[in-house]
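The other protein chains are all here in position, but one chain of the complex has been omitted.
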Amino acid sequence: MTDTVLALDGISKSYGAVKALTGVTFSIARGEIHTLLGENGAGKSTTLKIIKGEVTPDSGTLTIEGSPVTEFDPANADRYGISMVHQELAVFENMTVAENVFIDRPPCRGGLIDSRAMNARTAELLELFGLEIDPRERLLHLTPGQRQIIEILRAINAERKVLILDEPTSGLNARESEILLALLQRLRAQGQTVVFVSHRLGDVLQISDRITVLRDGAVVETLVNDGLTEDHLVARMVGRVLSAMQHRPAAEERIRQPVVLEVEGLSRREAFEDVSLALHRGEIVGVYGLEGSGTSELSHALFGLIPVEAGTISITGEVVDDLEPLSMIRHGVSYLNSNRKDAGLFMSRPVADNISAPVLRQEARFGMIDEKKLAARAVAAVKRFAIRVASTDVPPQNLSGGNQQKVMLSACLAPDPSILIVNEPTRGVDVGAKAEVYRALTELADSGKSLITFSSELPELLLLADRIMVMRARRISGWLTRPAMTEERVMALAAGTR
Amino acid sequence: DAQEKRTYYYASQLQGHPYLLDSLLGMDYAASKFGVDIVSIGPQGWDPVGHAEAVEQAIAKRPSGIVTTLWEPGAVPAIKRAMEQGIPVIVIEAVVPDNGAMTFIGLDNYEAGVDTAKALIAVGGDTGKLVVSGNWGASNTDAKFQGLMDHLKANSKWELLGRVDDKATTETAIDAAKTMYNTYQDMTGIVGLDSSSGTGICLAAEELEKDITELAVVVNDREAPVLECIEAGDIDATVVNKTALQSFMAIQMLEAYNDQNIGLANAPISSDNKAAGVTPFPQYMYMGTEVIDKDNIQYFVSQNMPSFN
Amino acid sequence: MTEATSMAVATSALAERGRRHLGPLPLLVVTAALCLFLGLTRENFFSASNLYSLVYGVSIECLAVFAFTYVMVLREIDLSVGAVYALAGVMSGYLLLEGVPMWGAITIALAAAALVGLINGLLVVRLRVNSLMLTIGTMLLVRGLVGVMTTTLRGNTFPRPFRALSREQLFGVNVSIVAMVVLAIAAILFQQRSVLFRHMCYIGENLRSAVIYGVRADRIKVMAFVASSFMAGVAGIYTASRITHADANMGLGMEFTMITAAVLGGASLYGGRGNAAASMLGLFLIAVLINGMAMYDIEPVFQQFVIGALLITTVAADTILKRRG
Partner (left out) sequence: MQLGSMPLLKRWRLEQEAITFAVVLLLVILLAWGSPAFLDSNNLDSLQTSMAPNMIIAIGMMVLFIVGLFDLSVGAVMGLSGIITALVLSAGYGMGAAIACGLGVGIGIGLINGLLVAVFGINHLIATLGVMYMTRGVIEVLLLGAPLAGFTSFPLAFTMLGNGSIVGVYWMFLFALALVVVGEFVLRRTVLGRRLYFTGGNHDAARLIGIDTKRMQIGALVFSGFMAALAGVLVTARIGMANRYLGIGLEMNIIIACLVGGGSIAGGKGSAIGAMLGVAFISLITNAFNLFEVPSEWQSSVIGAVLVVVVAIDGILLLRKQRVSWQTILGWRSPRRNSATLPAE
């Protein structure tokens, strides 16, 4: 494949003090799936944004179809035939699914939008992912996972020369990502050029033709994908070999530990029914369910974010009478939201303020804030999770997606909770940091904290959880305990096969 | 139907404006005297659209007559419409040309300005340095100012130092007056042209603990604080419109027009006024002004005013 | 990330703060420049009496803008301030003329004002209604009540003892000025250090996040609305005592003055930002401008043109400076 679609040559970009990219050089061949790989903040998104024309590089040249790009603005996408799925959701809540899919060039008859055709086409696209959504439904009624898919469909539907996907699978569950990967391979077969970013090395190895590894804003090298292993990739990404994570020692004795959180017959119409579970001291319970199984509602309900219609939650024996976030926090519960764009961060406030948000009251004396303490706290967190940030006064909106996630996790851990409700803890986090996060979570458990982890990444759950609760059709479809915990059995329970 | 009670509509905006309360008083008086019903409709505050709607929709009630005001011409089409349908309309208080109404009964603002000038000369002599407070851009203030200055130029050596804008709101008026005192240290006379000016001028002096009894202070209208300040001697005189009279006369004229026993409609201007398209009303009826000062103040304070309903 | 970089983190933090805390500086510069200009060109501008009149005139509205600003920080807005201001003022006068003893009348009036705020707040948090639309409603509603009272009062003057209130002095200056200074200082401290203000910013920036981190969003919002109405009420009563009679036009269009001042002071319609002290400065700037134009005897009808122009230029300057920083 020597037919080059676009080439970057010595592209550099810095934001104030931060050098996002330094002399990035690589090229993308027609009809290949080319993956950008790198740690959080390595410069993947920035590179993609430059290709699409959203970001203007400080130096270097970008050549598309042999002609160098002179001015950079979002309209380039149209001009040069590029479509992109952004790492952060870019959807329109008040518009229908169809309208979100057909943002540019809706089907027209006589200069007028032909909504019938539009809805029909959208329905077809939705079927690709087996989504039973009415194209005329407004997006605000959809779940984050569903929104992510809509955005992917938008990009695919544009049928542009180059298709860019920045961590498209981060919001998807296993089944959905499988579908997406298959779809991409099918598109490649039709000659579509794809630029792909993901932290899921398995996926990367499965579909990529070539892989360009970035580290600290520079290209390490571009690899051709045959006989590569995850270790190869990790070694190049991180510059060192990571020791593989180990399961925590077997969990029998933990079951004998006292129960800290007990849920009985929790129900909410159209969300989940009759959910009961007992969380032991020092235990990690994983919860898994496909889109629509009610898991996200359950996580919200457990933290008192949405009212329930039946059932009780009791913590260390006493029933929590008012299910509100505040009272849950008072009971030592802390919550990590699944979608950082929606809630969990203050995008334009300093990282320091974000990390200290939950502990402001504790850290204060007579209601007065002690900035130094907070700064110290922030710096510690930045070190702990290797957050790539110029200073603790940079707002998250200037951080890479993965680093935003790390900031959010730090905030969630700040109050030193005894019970954690964790949603998608490593969404968009790179392998290195992932290990960090896993270590942090297991350490918490070892030190006697208890965790309920909601994740759509099965391997993650299998690694972390002592027990896994599987949901299907808004009900508990079964419990699995190590060693009986395997990918197959979880999926079986989740999808209801057998 | 001459027997049954006639109903008149007072359709206007600024129904709640204290300045027009006397006008309403005059109407109550007329109602009691002539045994007619008078219905007030229209917005409480400034609302030209609402004003026009009030007049137009009063027509739909088929009244024996309509009284309205014209601070701005928005209601002119409505007036013409009513007249076309044989409903007599009288404009009071403020007017615009070519309004199509039977007549205007009210104040000639220019003349009121002239009267104000006369009052100023009466209390302050024919020479001095003058500052004027008003609601600039409002037609009545501008007209009064014209009359004031024309007369002063012609008959005195008063010179104008400057003008301050009080927006016809008391809070603003006080601060505007304070600015005036602080800026024009050497003035010897003050004139206030809208209903809030006097209050502002007097209260500002009070706040600055400035003794203005020496200055010649002549204002317009009869807000309660102004009357107090005249009693206290801070304000020398105020020139007031006979608002109660204008509304009373509006009703009286309408009655005279509608009541065959009085027969104003058929005053022998022509053999048949209607057919000839003759308006049996004087074109304008000006109330002229009265001057309130220490000597007659007690007859104007609202506590001593009668009420009729 | 290495030790070195984490050191860098700590140090460059300070620099970053400095850049963000440009704050009300542009406004301060503009105001100072205007004052200087007037002082140099008009001999009476810097006269004690004129400056005092300016400050005193502003001080009353400052009471109201104080809490109003914090409502904006919460990403809400309270357009009913002007009406509540009038309500409290006219109502206290009304009750006095009904024979209610003075402090009783004032208490009732303030309670009424606070009640409006409570209603605003509760409806906003309980029914999640848009505060702009809601407070337009309450504004009209309250205006109506004011109208009813002014109509029955027929513009009569209030009893002397009530009118004496606004003449009360403390440390040789009017009480409202003392109150303004106290509030300004309080505001600065409050914004600098207090947990509550930080929480307000969180709410304004992202309500959902705030709640996840245990901020009592609803309670704080209700409090803010009550405070806004209450302070407006205080200012209203003070003004009523000052203007000595029931004036239907009281506080008309005040809500726009408030928003303008707050935005001049760096508040955002989209919440998360705001500085009550700077809002007060904004009010002062407008007052100085009007004062100056009177001193220059500028054609009165042309003055609002100038105000509009200044409004835009000040905010423009601010916007552009911020973009640089």
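To keep things simple, chains are lettered A, B and C as they appear, and every chain counts its residues starting from 1.
Basically, a residue touches a chain if its C-beta (ideal position, glycine included) is under 8 Å from a C-beta of that chain, and two chains touch if they have at least 3 such contacts.
Owing to the predicted nature of the structure, the values given are computational and were not obtained by experimental measurement.
Asker: In the intact complex, which of the presented chains make contact with the chain not displayed?
Answerer: Missing chain, whole complex, touching shown chains: A, B, C.
Asker: Which residue from B:28, B:111, B:142 or B:259 sits in contact with the chain not drawn here?
Answerer: B:142
Asker: From the list C:28, C:164, C:185 or C:309, which touches the chain that is not on show?
Answerer: Result: among the candidates, C:309 touches the missing chain.
Asker: Give the residue, chosen from A:120, A:182, A:319 or A:484, that touches the chain omitted from the document.
Answerer: The single option touching the absent chain is A:120.
Asker: For the full complex, which residue in A:3, A:71, A:322 or A:488 touches the chain that was left out?
Answerer: A:322
Asker: Mind listing the chain C residues that contact the chain we can't see here?
Answerer: These residues of chain C touch the chain that is not shown: 123, 125-130, 132-134, 136-145, 147-148, 150-151, 207-212, 217-218, 256, 259-260, 263, 268-269, 299, 301-309, 311-312, 315-316, 319-320, 323.
Asker: Contacts of chain A with the missing chain: which residues?
Answerer: 54, 74-75, 77-78, 86, 90-95, 99, 103-104, 106, 108, 111-113, 115, 119-120, 123-124, 127, 134-136, 138, 140-141, 143-144, 269-271, 296-297, 300, 304-307, 309, 322, 324-325, 337-339, 342-343
Asker: Since one chain isn't shown, list which residues of chain B touch it in the complete complex.
Answerer: Within chain B, the residues that touch the unshown chain are 11, 15-16, 39-50, 52-54, 56-62, 71-74, 76-78, 81, 85, 96-98, 137, 139, 142.
Criterion: only the chains that are shown with their structure count from here on.
Asker: Given the touch definition stated above, what is the smallest step count connecting chain A to chain B?
Answerer: Graph distance in the chain contact network comes out at 2.
Asker: Can you name the chain that lies farthest from chain A, using the mean of each chain's Cα atoms as its centre?
Answerer: Ranked by distance of C-alpha centres from chain A, the top chain is B.
Asker: In angstrom, rounded to a whole number, how far apart do the mean CA points of chain A and chain B lie?
Answerer: Once rounded, the distance between the two centres reads 72 Å.
Asker: What whole-Å value do you get for the distance between chain B and chain C if each is reduced to the mean of its CA atoms?
Answerer: That gives a centre separation of 36 Å.
Asker: Which stretch or stretches of chain B touch chain C in the complex?
Answerer: Checking each residue of chain B against chain C gives 16-18, 21, 44-45, 134, 136-137, 162-165, 168-171, 174-176, 178-183, 185, 196, 199, 203, 207-208, 223-225, 228, 302-303.
Asker: Spell out the part of chain A that touches chain C in their complex, as residue ranges.
Answerer: Touching chain C from chain A are residues 17, 303, 305, 325-326, 329, 335, 337, 342-350, 352-353, 357-358, 360-361, 364, 367-369, 375, 379, 382-383, 386-394, 411.
Asker: Name, in rising order, each residue of chain C that touches chain A in their complex.
Answerer: Within the complex, chain C contacts chain A at residues 1, 6, 8-13, 15-17, 20, 193-196, 198-199, 201-202, 205-206, 208-216, 272.
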